[in-house]
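Here the complex is missing a single protein chain, while all its other protein chains stay put.
Right after this comes subunit A.
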């Protein structure tokens, strides 16, 4: 993990998470559950007894691994929210399972893996077919992965 951090660019130094009151979280927003950056896919509140105080029940999906996490906490508590950054890069080439990407500032990044599964195949397919494509990259809590592909404009 440590060596991956070295290659992240831009906002080094910005904190990777910030606190937010539990009740202010939103479905489809992000939250840290069990130390992982998650997208909130389910959020419900309940209370114990009619005159009890609200508790928030969160279900999140790890934005990188797709694993499911759950948590429940009083709605007055603070939770950590990951800082999420998305960038689009132009794909230059694929080498040894790694992507070569051209950033907006003209630098080349070669530290991102070709993702596994469908998306990976699609990227490879488009690349082999000689199409110009852009790769969307998402970064959260010092991890960074390619998450989407679209044709270059």
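By our rule, a contact is a pair of C-beta atoms (placed from the backbone, for glycine too) under 8 Å apart; a residue touches a chain by one contact, two chains touch by 3 or more; residues count from 1.
To be clear about the criterion, contacts and distances are computed from a predicted model.
Peer 1: Can you work out the missing subunit's protein name as recorded in UniProt? Choose among "Exportin-4", "GINS complex subunit 1", "Transmembrane channel-like protein" or "OSCP1 protein".
Peer 2: "Exportin-4"
Peer 1: Check each of A:35, A:106 or A:151 against the chain that is not shown and name the one that touches it.
Peer 2: Touching the chain that is not displayed is residue A:151.
Peer 1: Tell me which of A:44, A:65 or A:95 is the one touching the absent chain.
Peer 2: Only one listed residue reaches the unshown chain, and that is A:44.
Peer 1: So which bits of subunit A touch the chain we can't see?
Peer 2: 10-11, 14, 18, 21-24, 26, 28-29, 44-54, 74-76, 81, 83-88, 118-119, 136, 148, 150-151, 153
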